[in-house]
Every structure is written in structure tokens, then in C-alpha cells.
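Just one protein chain is left out here, and the rest sit where they should.
Chain naming follows the written order as A, B and C, and within any one chain the residues start at number 1.
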Amino acid sequence: MTEQTLTVRFFARLREELGTEQLTMPANEEQTAGDLLAELASRGGPWAQLQGSQPVMIAINQAMVKPAAVVKAGDEVAFFPPVTGG
Amino acid sequence: MTEQTLTVRFFARLREELGTEQLTMPANEEQTAGDLLAELASRGGPWAQLQGSQPVMIAINQAMVKPAAVVKAGDEVAFFPPVTGG
Amino acid sequence: MISIQTEDFDTASEYTALRDSGAGTGAIATFTGLVRDHGDTQDVSGLFLEHYPGMTEQVIAGLIEEASRRWDVRKARVIHRVGRLLLREQIVFVGVCSAHRADAFAACEFIMDALKTSAPFWKKELAEDGEHWVEQKASDVARGEAWDK
Partner (left out) sequence: MISIQTEDFDTASEYTALRDSGAGTGAIATFTGLVRDHGDTQDVSGLFLEHYPGMTEQVIAGLIEEASRRWDVRKARVIHRVGRLLLREQIVFVGVCSAHRADAFAACEFIMDALKTSAPFWKKELAEDGEHWVEQKASDVARGEAWDK
């Protein structure tokens, strides 16, 4: 049996403050992006900010989603601060 | 005594249809741009269109005005169709 | 700066001049109008543009002043061609340089809209069956008036 995983990516301030650009996490059944965020926040330290006062934006497979969006094995999930281009 | 006059100019379709680019008219006391327009329209023929159904725009000394604006000796009064540049 | 001219213009050098507007410049909005290759009637081969020399420049200077009162305008440039123009040629250029993009867009669009209803230019379409003066569009009048609200 292959382990079911998903890829998590961080950008900009989050990438820097977490010291993490990308990680692989086990994919659970009926898991939302918000659940993932809570799981990562529970690591404490800088990770706690994922559920802090600063907004965190979420993309699944490179499309913006709400925290209630379901994540599946093989997905690329990204967390990042509000965008500031242009 | 110098004769008191004003200059009247026509542009675009009006210039062509009246066959007139510019003319000199006597300047009367308490005369408005609308009075001038009526006086010119009374010449009949193509001039009648100055009081016809097509709108005529008016400028005195190169600033757009309403028909009630007073014209004085020495003024440059222009009559033209609605503008269509750009 | 305002130019009324028969010659064509080079948007590249206009952009370069707008960009060189000193400190605080963050946004440049430009608009260029071309002679469309099918006008109000078929078989149009070009346009002839007449204007009221002197008044045209005054009206446009007034529009730039008004735009500068309403929005942050670091530099504004208007070029309008007159005389005979072929299909696809450039007619008009409006460029605005500002600290902020909302101001650049608003000032540029305002100047262009207001020019269409208040600057003394008249277009004549040149077609195979003769020439005819273009009528003012109600939609242009409405767009011009919308800025007064």
C-alpha cells in the first residue's frame, strides 16, 4: 500500500518565518485546507501564526480556495500572506 | 466714430453648407449669441438651419457659451456643430 | 503639454517623457485612438479632421487643469492629429503620469472622455461615394456627463 501524501508550500513572509518552502504531509480522508492549517499551527512557535490574527490565503492546485475546501492525496496546497504585486 | 463690429466664424458642416468661413457683423448693444444666430438664420436658404432642428454650438472668444451669453464689439463668435474629435 | 498636429506621433517617446516625471511617479496610463477600419458607414477610406485653432488648445488645457485638481497628476500629455488620416492611423494620444494607478486611470479617461464632447474637432469620413460629417454620439455625451456626477 502506497502512502497517500500531499505537498504543502509556503510563500513570502510565511516561507521566511517558518523557514520552510515546502513539505510533504500525510493525506487524511475528509480533510479540509482549514484542518491542515490547524494541524500545522499546533506545531507551535512560528507555526502558531497560521491561526493567528494575520490572514492566511490558501490555494489548492494553484487556485485560490476558502478554508472549507477539501484537500486530497496528491494535491498541492499553498499557504501565503495576502498578495501585494502590481 | 469707429464702427463697432464683431467677427463670426463657422466650422465643419456649417462652414461648408453656408459657404462661409468668417464674416464681420455690426455689434449692437445688449445683443446675445442667440440674437446673432436668429439674425443670421433670417437670411434664409442654408442659413435657416442655424435655428433648425440640428443643434448649433456657440463659442465667444474661444470659450463655449449658451445662447443667452452677451456678445460685444471686438468679440470672436463661432458657430459649429457638436464636436466629434478623439 | 498639448500638441495639435498633422504629423503622426511616436507613443514610445511620449511614454519615455511621461516616465521621466521626477520623484514619486508610480503609474502611467495611456490611451491611443486609431482610425477604425470600418466606420459608421462602409467603404470609408479615411478621415478628415478639422479643428478650431486656438480654442482647441485652450479647451484641452482646461481639461488637464481640471484633471489635476481632481486627481494626482504629475504630468499629462495630449496629442491630437488634424487633416487627412488613413485607416488604422493614430488620431489621439492621452498620457497621464501619477503617484497612484487609480489617479492615472481616472485622469486619463476623464481627459479623453471630456475631449470628445468639448474640444472643437470635427471628423469627416471619406468614402467612395463622397464625404460626410460624423454625427456626435449620444454615448459620448453620456460618458462626458458622467464625470460631473
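What we mean here is this: contacts are C-beta pairs under 8 Å (C-beta built on N, C-alpha and C of every residue); 3 or more make two chains touch, one makes a residue touch a chain.
In this text, all values refer to a predicted model and were calculated from it rather than measured experimentally.
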Interface partners of the hidden chain - shown chains only, full complex considered: A, C
Residues of subunit A (touch criterion as defined above) contacting the omitted chain: 9, 11-13, 15, 59, 62-64, 78, 80-86
Those residues of subunit C which, in the complete complex, touch the missing chain: 11-12, 15, 19, 23-38, 88, 99, 101-102, 104-105, 108-109, 112, 139, 143
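Everything below uses one rule, namely that only the chains that are shown with their structure count from here on.
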Between subunit A and subunit B, centroid-to-centroid distance (C-alpha), Å: 73
Length of the line joining the C-alpha centres of subunit A and subunit C, rounded to whole Å: 49
Junction residues of subunit B, two or more chains touched: none
Per-residue multi-chain contacts in subunit C, two or more chains: none
